[in-house]
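Only one protein chain is missing; all other protein chains are in place.
Per-chain numbering from 1; labels A, B and C assigned in written order.
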Amino acid sequence: MGGMALTGNKAVVYKGKGTVAVEDIGYPELILRDGPGVPKANVNRKCEHGVILKVITTNICGSDQHMVRGRTTAPEGLVLGHEITGEVIETGRDVEFIKKGDIVSVPFNIACGRCVMCKTQKTHVCLNVNPDRPGSAYGYVDMGGWVGGQSEYVMVPYADFQLLVFPDKEQALEKILDLTMLSDIFPTGFHGAYTAGVQTGSTVYIAGAGPVGLAAAHSAQLLGASTVIVGDLNEDRLAQARSFGCETVNVQKHDRLGEQIEQILGEPTVDAAVDCVGFEASGHGNQGEAPAAVLNSIMDVTQVGGSLGIPGLYVTEDPGAKDADAKTGSLKIRFGLGWAKAHTFVTGQTPAMTYNRNLMKAILSGRAQIAKAVNATVISLDDAPKGYSDFDKGAAKKFVIDPHGTLK
Amino acid sequence: MGGMALTGNKAVVYKGKGTVAVEDIGYPELILRDGPGVPKANVNRKCEHGVILKVITTNICGSDQHMVRGRTTAPEGLVLGHEITGEVIETGRDVEFIKKGDIVSVPFNIACGRCVMCKTQKTHVCLNVNPDRPGSAYGYVDMGGWVGGQSEYVMVPYADFQLLVFPDKEQALEKILDLTMLSDIFPTGFHGAYTAGVQTGSTVYIAGAGPVGLAAAHSAQLLGASTVIVGDLNEDRLAQARSFGCETVNVQKHDRLGEQIEQILGEPTVDAAVDCVGFEASGHGNQGEAPAAVLNSIMDVTQVGGSLGIPGLYVTEDPGAKDADAKTGSLKIRFGLGWAKAHTFVTGQTPAMTYNRNLMKAILSGRAQIAKAVNATVISLDDAPKGYSDFDKGAAKKFVIDPHGTLK
Amino acid sequence: MGGMALTGNKAVVYKGKGTVAVEDIGYPELILRDGPGVPKANVNRKCEHGVILKVITTNICGSDQHMVRGRTTAPEGLVLGHEITGEVIETGRDVEFIKKGDIVSVPFNIACGRCVMCKTQKTHVCLNVNPDRPGSAYGYVDMGGWVGGQSEYVMVPYADFQLLVFPDKEQALEKILDLTMLSDIFPTGFHGAYTAGVQTGSTVYIAGAGPVGLAAAHSAQLLGASTVIVGDLNEDRLAQARSFGCETVNVQKHDRLGEQIEQILGEPTVDAAVDCVGFEASGHGNQGEAPAAVLNSIMDVTQVGGSLGIPGLYVTEDPGAKDADAKTGSLKIRFGLGWAKAHTFVTGQTPAMTYNRNLMKAILSGRAQIAKAVNATVISLDDAPKGYSDFDKGAAKKFVIDPHGTLK
Partner (left out) sequence: MGGMALTGNKAVVYKGKGTVAVEDIGYPELILRDGPGVPKANVNRKCEHGVILKVITTNICGSDQHMVRGRTTAPEGLVLGHEITGEVIETGRDVEFIKKGDIVSVPFNIACGRCVMCKTQKTHVCLNVNPDRPGSAYGYVDMGGWVGGQSEYVMVPYADFQLLVFPDKEQALEKILDLTMLSDIFPTGFHGAYTAGVQTGSTVYIAGAGPVGLAAAHSAQLLGASTVIVGDLNEDRLAQARSFGCETVNVQKHDRLGEQIEQILGEPTVDAAVDCVGFEASGHGNQGEAPAAVLNSIMDVTQVGGSLGIPGLYVTEDPGAKDADAKTGSLKIRFGLGWAKAHTFVTGQTPAMTYNRNLMKAILSGRAQIAKAVNATVISLDDAPKGYSDFDKGAAKKFVIDPHGTLK
């Protein structure tokens, strides 16, 4: 262990709008030290309930892009990365059940396991890990200042509660490109489909063919959907959606989503719809950014009495928005339409821990093929900046960083 | 029966913005004849599955006011009234279980009992009763043209499916002021509280102290709420809320609802909130009409992970709105705030049939005291215009029309 | 129509223990006439809400066998058959939405659509169709006396409420061997898996590899199960289960089901279990009939806190039982074990209408392959007696009678 402390720790660091770099941030300790974005109340927080992981895989996420594009107040120097899978190499003195050598998935939303929200499975709004507001994540602006995991080593607090242990090490490494999606996008997509009420036989529309949209589409299949239609304006991503059995529509090529759906289903409505785009939406046809465009269109095409799953991010502040209202997270929504159709809107982060164990079992049995669905693509830690850049350009890939070359 | 057909049938008729009158509309038949607001496809629709009711009570509703204020496209000549309780005096040939002499409550949302929505308890969006869109009601603009029931006699279709029969006639007449609320506001208020997730011990905020708000408040009590706080700007209505054990806040007297709540609960948030106001909301303090004001404020005060019950009406078109967006039912909503708090928004009409039987049982046992909660006030049919006028001025009363003088 | 009345109507008739015969029973009317097993209160019940179907397919069921084996008080002359798919050729005067020419599936549990149970989707315990007790079925002892549908023509009451219309006739005939399972075994198996709590990732044990067990196994797959294990003592049926991806155990070859499961899963418990056998169970190893054997064994292997789906039939009277208690439907159950494990036991018939529409959509999209799973095997009406006999001998087939030679 002492030897470990001498080890360096390369990590992906946000260097200001449009730039990330790989730098040495020092080997982690079982304590949250001061640093970029760490709230005062979290500085020097002891984490004897935590563990140090040797990171096996850590993925680049659309919400990382959101910071890197400069649309948030993320401070320079922030270490990025909230999608972490790793091997336990050190455990705090209070850790009772997690053992060194365990291969584990880390839920991206940090949760204490002691507050009323955690006790009722609402780990996405844990009250004890972020002094500024409920809810937290690694390497993310305004999320408690926990150090990100696009790195070689990372500290994870509340390990006994949070970590999902894979039952067999060898099997885990074989399926690692699927299992790495358990930290965020698989539970996020599943939450979207599940809260939209997808069930056996449902017809489903998924707005957005990025990794979360593709994960939602595959989740809808697992939930028994009869037909899954994915909409986007990126043809490569739509092709990716078709590769695992989805129907697709290019929303840029038509003004009326309902008509596009009718061409596929014979009727202009679906049983359930999922918004995997969020506030950075573009309008149908060629309207440029239109933050409520997806919300309004899914109300239009979802059957009366239906639910709308909304895992796509909507922000409380959007300093980069063109629209004055949107800057404060206020959107023009056709709420009257939703009300007339008696829709239910389910918003917010996924409580990843609610779903990750079941999804792991679906992966290990071969039932779920999430890596294939999202086109998991391995890159080295040094290539992370290029991964960010390619993803930003719309590559139909989910980049998985392999910091130690484990997957070669 | 033949004699009945010679009987007149006085009813409340909409005569243009601001005016209602009591007129003879003719004794009903088991057929929907042409008339103001009847869609072509519904003209001459046969209703052998229907019954004729002698109306015992029929209530004036806030949504009636909405039409009378001229904020809709309701046609002159529309017969008003969707809150109907009566005695069956004639049954169509296809009626098998409902009998003459039955005292019944009529759910305000008309439902066929044969479509996929009705089969799954979503009677508020029945597909077969309104050719223009799912969902229907008696005496209401754009709701299928079914003749209203603020009258002496009324026809109710699909009687075997729709009607709630009271088990004992004498008992029913004793409790009639409670039972008359089963046609709309009690199930509507209950739906709001129920879908907001109110359960044993919950702290609850109800926006609006009109009849629906008071019904939601009493429903929250029935659901076991520990504290129910009602907000409004009408002091009489707030006093009414206090009369059955609610706490109250006058939202006009303070800019910050959270602080008002904190003075009562010791914390600025509640477990559950219900919007019983809808699009005709006023802002906090003195901001005039502000259609998203209530929605935004309940997001503010509802705990993370909570649900918002939204039985208050939001419309797809509001020709009378000041705001250009609001005219098309588009509202500026702080959706980013709701998303960050992982709120669920449950909108739309109540499926009255889902709740009315259980609420009837609660009334008949004395468990529920809804008439007292909403201050049920009996008036004659001839006094209905005055009732509309008083209610519009903010009377803290729920007016119950007694067309045959049954309740004297 | 008049011509139809001259048509004969061949049907499968119970002729006493061990015997069925094909006889002409006369063309059906829109009325329930007196006959074997018709309760007095149902004699001459008018069914203007009904339709006459030309039967396209009608399946032989394990519960038919149960009568034919002579273990019930079924009267001689009873017309058998409750699994019916057909074409509407005549409609009663009260039928509004079902049309001649519609191809439809008939839910085996007859339901009125007007009682409190039907209104809350509990069509399996409809209060209005069987004067003797809640719940009803075609061609079944003590189930209201409704004439069975293993025939050329059959009358179905409450058609607007009950019938599931296939959207396209040609498509329906192509998938008819799948769609015919919607009348009973697919919703029955699905109910078992669903109420056992099967969800994405679940490990599942299905007791019984007859048609209902196989349908439950396929349903578990649709619900996202990671591994489905089917247990039986008939090797042909187990082979059938393996043919669509299930694991299997022969319960006769081992005393401890848990050990058999451990060999497959690495642990002796499953997340969910379904009893598709019921009271005619045999014990593990070679214990002969043991009516609680399956119940006790699924308690043994289901994880703590889990649910047990129990679609397998348990009877209130079993005159043919060896055990005096079992004769009155009283079983020796290790209830203390279930209690200590905090199990939930979900019993009873499926409410077929709750599931059949969604399952139809899963079939029509190709998502569900139920005919293949249960090895649907077409026979003529004249061959029905042989079908009964083969099925009784344990053939790993689901026999589908084709009374008009439609499927050739």
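Please note the rule applied: a contact is a pair of C-beta atoms (placed from the backbone, for glycine too) under 8 Å apart; a residue touches a chain by one contact, two chains touch by 3 or more.
Bear in mind the structure is a predicted one, so any value in this text is a computation, not a measurement.
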Given the contact definition stated above, which residue among A:E23, A:D160 or A:D236 touches the chain not shown here?
A:D160
Omitted-chain contact residue, chosen from C:T328, C:S365 or C:T406
C:T328
Can you list where subunit A touches the absent chain?
48-49, 93-94, 96-97, 112-116, 119-121, 128, 160-161, 353, 357
Extract the touching residues of subunit C with respect to the undisplayed chain.
117, 120, 122, 124-125, 133-135, 195, 279, 292, 295, 304-305, 310, 313-318, 325, 328-349
Residues in subunit B touching the chain absent from view
167, 190, 199-203, 219, 222-227, 266, 355, 357-362, 364-365, 367-368
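Quick note on the criterion: only the chains that are shown with their structure count from here on.
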Whole-Å distance, C-alpha centre of subunit A to that of subunit C, is 43
Suppose each chain is reduced to the average of its Cα coordinates; what separation in Å results between subunit A and subunit B?
41
Residue numbers in subunit A touching two or more further chains are none
